[in-house]
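Only one protein chain is missing; all other protein chains are in place.
The chains carry the letters A, B and C, assigned in the order they are written, with residues numbered from 1 in each.
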Amino acid sequence: MTYREAVRAALRQALRSDPRVFLMGEDVGRYGGAFAVSLGLLAEFGPERIRDAPLSESAFVGAGIGAALGGMRPIVEIMTVNFSMLAMDQILNNAATLRHMSGGQLNVPLVVRVATGGGRQMAAQHSHSLEGWYAHIPGIKVLTPATVADAYGMLLAALRDPDPVFIFEHATLYPLEGEVDETAEPIDIRRAAVRRSGSDVTLVTYGGTLGKTMQAADFLAKDGIEAEVIDLRTLRPLDRSTILESIAKTHRAVLVDEAWRTGSFAAEISAQIMENAFDDLDAPVARVCSAEVPMPYAKHLETAALPKVEDIVSAAQELISRHG
Amino acid sequence: MTYREAVRAALRQALRSDPRVFLMGEDVGRYGGAFAVSLGLLAEFGPERIRDAPLSESAFVGAGIGAALGGMRPIVEIMTVNFSMLAMDQILNNAATLRHMSGGQLNVPLVVRVATGGGRQMAAQHSHSLEGWYAHIPGIKVLTPATVADAYGMLLAALRDPDPVFIFEHATLYPLEGEVDETAEPIDIRRAAVRRSGSDVTLVTYGGTLGKTMQAADFLAKDGIEAEVIDLRTLRPLDRSTILESIAKTHRAVLVDEAWRTGSFAAEISAQIMENAFDDLDAPVARVCSAEVPMPYAKHLETAALPKVEDIVSAAQELISRHG
Amino acid sequence: MATTSSTSCPPVSREHALFLLREMLRIRRFEEKAAEMYSLQKIHGFLHLYIGEEATGVGTMQAFTPQDAIVATYREHGHALARGIPSTVLMAEMFGKATGCSHGHGGSMHFFDASRRFYGGYAIVGGGLPIAVGLALADKLRNQLRVTACYFGDGAVAEGEFHESLNLAALWKLPVVFLCENNLYAMGTALVRHQAQTDISLKAGSYGLASQAVDGMDVLAVEAAAKQAADAVRSGNGPFLLELRTYRFRAHSMADPDLYRPKEEIEEWKKRDPISLFESRLREWGLLTEADRARIEKEVAAEIDEAVRFAEASPFEPVEELLKDVSGAVKP
Partner (left out) sequence: MATTSSTSCPPVSREHALFLLREMLRIRRFEEKAAEMYSLQKIHGFLHLYIGEEATGVGTMQAFTPQDAIVATYREHGHALARGIPSTVLMAEMFGKATGCSHGHGGSMHFFDASRRFYGGYAIVGGGLPIAVGLALADKLRNQLRVTACYFGDGAVAEGEFHESLNLAALWKLPVVFLCENNLYAMGTALVRHQAQTDISLKAGSYGLASQAVDGMDVLAVEAAAKQAADAVRSGNGPFLLELRTYRFRAHSMADPDLYRPKEEIEEWKKRDPISLFESRLREWGLLTEADRARIEKEVAAEIDEAVRFAEASPFEPVEELLKDVSGAVKP
């Protein structure tokens, strides 16, 4: 099935198995979801549980927080990460703080799904990758499923969490084809996944750039460079040990992140490698990120702004040549 | 004069010299500013130019953008960085993008002043340090004056910039005493400042933690450790060369940042040092940041959550001992 | 605007009248003590006093049952007391103690008591409204017949979250009683300088909502109006907007020099002090004797003294527990 269908299957599974679960957001019902993720769910579960919301990001995200406090298990959809700026107050100041501010009396079992990323010529108000911002916030979790199986499994795992969980779905992944084992064991969202093992260099990525990173690894293999590819899956909490184990083996790392370079989550990973694997490193950790420009519309400019397979390949080659 | 008075002097200077300048925000007029920064300005400049705004962060920040497009030089005050979440849409999606989206036809000469930081027992909705988030955004500049002179000079420099400039004033600095030379040359906001020179370790910080870092340096000096202290002053654009020059000399760095550790701006600095000074380093770059908890109210807990002088000292000693 | 016309025959039982008076006095004395403790530096951070507004909190709270939910602001001491949270744990919270209603994590602005469905204590103006909408949505989705009381100030009315929340609650017919405590100022900004239309109850029209404005200095009028509002909401007609016209006698917070309003204005309003106003009514009606008054005052004083003693005697949370309440464990 596709990534889109996998998210839908997980939604259906959750809605069927737990009466507390409901889906709320703009056009999740009659329209079927801006990315057709929830298509057909309204017919099966009705307008109370597949709830079309007005254009009021702050209010319906806040309502999700309140409903979670009230014992429900809301799944809120925010159409595009840029729109989530309108709800940032509710997210940072309420969702993330209530457990602590209340001395542990309250918790907010809220799941928020957000479409993210560029590559579709949507220009400067629809194309960014702000997962790294979210990963800065104590009190929430940040998931970035990059595969069809994770799109399914991580949503179900998120619903078992007692605290707010943000799931970032890179919009270019929705048509991706893959396998889902609906009978599989629940995913441990605290673990990163090694998508390809190798001994020469570690490529660390997540979400929308996993595909490009795997392609880069194949390309490097033709060169005789065996790259290990780590899919972080979860940015917060970060599975540092998987990264460190790999670097203990490869002694080199390239971090691939679609966010703007300065202040990207890749910077955090680089800093943690610095702090915990300094003596393992044969070369400085490199980053491949997006150019620091609001996303341009024109295809050639957008392509130039986003991380490219060649960038990853040459960054890896560079590390190996420079510090052979 | 105090930091508070220095900001006020700069505001007065700007309002007197440029009829396009006006100050807008909650309680900047009749109340005199939540931190008494604009006290007395209403009497001198009147309610049109010292403009009390309703509780509408998104609208009055957006109105600042529009007024800047319309040829004015607005200075918008946001009382506390946590409240700026309500204006994040206007900041990220409009202020930062308009020059680029319009193909360079428009520019937004807007200055936004934001009080930031913890240490006053204001708890989990008034105490954070999100400058690092802002520093991630292409198209804006992020200033963090840490001294009385900079509080004055950087505001005037910001008003000469053709693009949006965000000035973060750490609320604990307002009573700080210092000198201002109102006749001095305009500050080059692109340059960091070396506040203390030393040869053994580089301490990099900005804003509210400069004081603690200077104290740590004094303490280390008693130990015979000569620390160089760099005040970044501006997070975006970052003056990397000043950092690298220092590390070429000291071969060690401790980064001090009041933000939550994961995804802090300190991570970006660590990554840039990794990328540009790897071979100069005798020890891994260390970070001293805030604990990853929404700010607690109780004094002893807040103190435990914030960076402490001892933390900086021991981080520096650790670097020197571990990799002597 | 609704008021109770002073009649010769009392519209309230002696017992209930004395209860309301006591509740208002508890708040008044608690706040006076809090101010004292702040100046003694036992309390830090922001401290927003409710003095002058006691009738709105006490009167409205009579309309809600323990099953209902309460959402308030940083000026919530009165609401917390009227809801029945012991003054001991509230004072301890402001002292930053582990025995505080929020374990010392919240302070004056962030009181919580899950057992009493007191959901805080929100210090981002307008930030509590969407939360209240969500609590009510949860009840609606489970067909639970209870309401959520959402308190906020006149300043919050300018925030986008006010507009979005009232539309959402009205559109989905959610059981929320929106209670706007209009004290004529948002910090230093007068109502006329933050609202183009200063009649707040009138704004309900944009959402097809029922609304009413009531004299917030008249505790009986407030109680009656709040009960009507709550009944309307319980009957399933969707939310109600009740505007409570009141005034704060103290500065916005202890940090406020209060330069923006004429002293005469404050004095004028103090003539309508909700407590003395109610007392004189009760005397007219022969429901309050000097002895009653003295006894209540004495009992309240004892309660507040005990609150301070409790707060003083309480331990701080161990610093080792700093990170305890950031995230919870996944239940299997």
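Methods note: a contact is a pair of C-beta atoms (placed from the backbone, for glycine too) under 8 Å apart; a residue touches a chain by one contact, two chains touch by 3 or more.
Just so it is clear, the model here is predicted, and its values are computed rather than measured.
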item	value
Contact set of the excluded chain (shown chains only)	A, B, C
Which residue of A:138, A:207 or A:294 touches the chain not shown here	A:294
Residue touching the undisplayed chain, where the options are B:72, B:111 or B:217	B:72
Hidden-chain contact residue, picked from the options A:82, A:116 or A:144	A:82
Touching residues on chain B - with respect to the absent chain	22, 48-49, 53-54, 56, 58-72, 74, 89-90, 93-94, 98-107, 138-139, 141, 160-163
Contact set of chain A toward the excluded chain (per top definition)	26-27, 29-32, 34, 36, 52-59, 82-83, 86, 120-126, 291-294, 296-301, 304-305
Residues of chain C (touch criterion as defined above) contacting the omitted chain	158-164, 166-167, 170-171, 193-197, 202-203, 205-209
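Operating definition for what follows: only the chains that are shown with their structure count from here on.
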item	value
Farthest chain relative to chain A (centres taken as mean CA coordinates)	C
Rounded Å distance, chain A centre to chain C centre (Cα mean)	41
Averaged-CA centre spacing for the pair chain B and chain A, given as whole angstrom	29
Chain B and chain C: spacing of chain centres that average the CA atoms, whole Å	37
Touching two or more other chains - residue numbers and ranges from chain B	58, 82-83, 86, 123-125, 292-294, 296
Residue numbers of chain C (touch at least two other chains)	102, 104-106, 110, 122, 124, 127, 160, 326
